[in-house]
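Structure in structure tokens, see below.
Removed: one protein chain of the complex. Kept in place: all other protein chains.
After this line comes subunit A, so read on.
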């Protein structure tokens, strides 16, 4: 049960403030929170803070701080879940969650908060129930039109065959204008996987972890039934075996409470009647046993001349995806020893970029084709660097040349191999043509 709720921008400006119980402080509590957050000593966690009989608990979402205060010793999991759910709900109603959208829709946000929380207690966060109470309309920056698609640069011949939606298509408000029947009925289905891998310096895999989600964003009126078919050879757990061959395996799955699993066992079909808005249909995890090889391999070599202070790092990045796929927004982040003075670089292709910033090297590769190999040679001057003692050039790395981390996006590729075979809608909303189905690119 919470006392106050407020939203701050990333710089600490209060955007929304609501006091539910009137039992603690006033509006200045938002400023107090931000000051405390920025002044916190390094080893204390900012997630839950205490000041003056009040506990502050917050999450960061899309650059905003969503903060709740309470004076009771309540469950942190429930509270964090509530904050995440509020973030999703606000995103559904306003289109996307961000400083600009919140500022434009302040009245809507307050109305939502009034309905969701009564005197600090959660009444409901279900979009179904809320629909009946929310009157305010969302304000969008410009009306969305499918004609905008033609101006999006897609790659070559694929424009005609695949239906790849630009990412802005999904970001208009879901739950607006109940009276507007002429809006397009659309459904966006995403399979999103987060891959985190730790590789030791000798190349062996220390840890491989895949967290996957099937996310649905539905603009259809509620009550429309849909069926999502997954790959038939999809096995759960280590002992199950379906079909022939190794199949696609995950360790654990969990489903949203509104999914019917009667056809899951036999045909791997999920049946549900989703409410409007965003929904995570299924979550799964896989560790240690990826069916396909890792998408990237990095071959580093370091030459360091302690006497002259010259450090040379040669990085070769090899992409092991199938040749038709590609990786987007690949970014390599390499922390450097203190006191790096200059950087000279030789990169293997003109569209790459490398720069020094915040004590680290950032190497940006906007697009990497499957099967290709890209390299970069970086030379730096680091005078007076401590490290293992020794004279002359050596192949050992100086202290502070930290672990390299690579982040990337893989559209239309999942590491576990899970694919959505089909999406069928069983119910035709009255007065409209066939609803449009988008299978958005998967991001890894």
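Just so it is clear, a residue touches a chain if its C-beta (ideal position, glycine included) is under 8 Å from a C-beta of that chain, and two chains touch if they have at least 3 such contacts; residues count from 1.
Note that in this section contacts and distances are computed from a predicted model.
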Chain left out of the displayed complex - its UniProt protein name, from "General transcription and DNA repair factor IIH helicase subunit XPD", "Adaptor related protein complex 4 subunit beta 1", "Glyceronephosphate O-acyltransferase" or "Ubiquinone biosynthesis protein": "Adaptor related protein complex 4 subunit beta 1"
Option from A:285, A:303 or A:325 whose C-beta touches the chain left out: A:285
Of A:96, A:211, A:273 or A:292, the residue in touch with the unshown chain: A:211
Option touching the unshown chain, where A:30, A:59 or A:290 are the choices: A:59
Missing-chain contacts mapped onto subunit A: 1, 42-48, 50, 53, 55, 57-60, 72-82, 84, 118, 121-126, 194, 196, 198, 200, 206-207, 209, 211, 252, 254-257, 283, 285, 287-288, 333, 335, 359, 386-389, 399-400, 402-403, 405
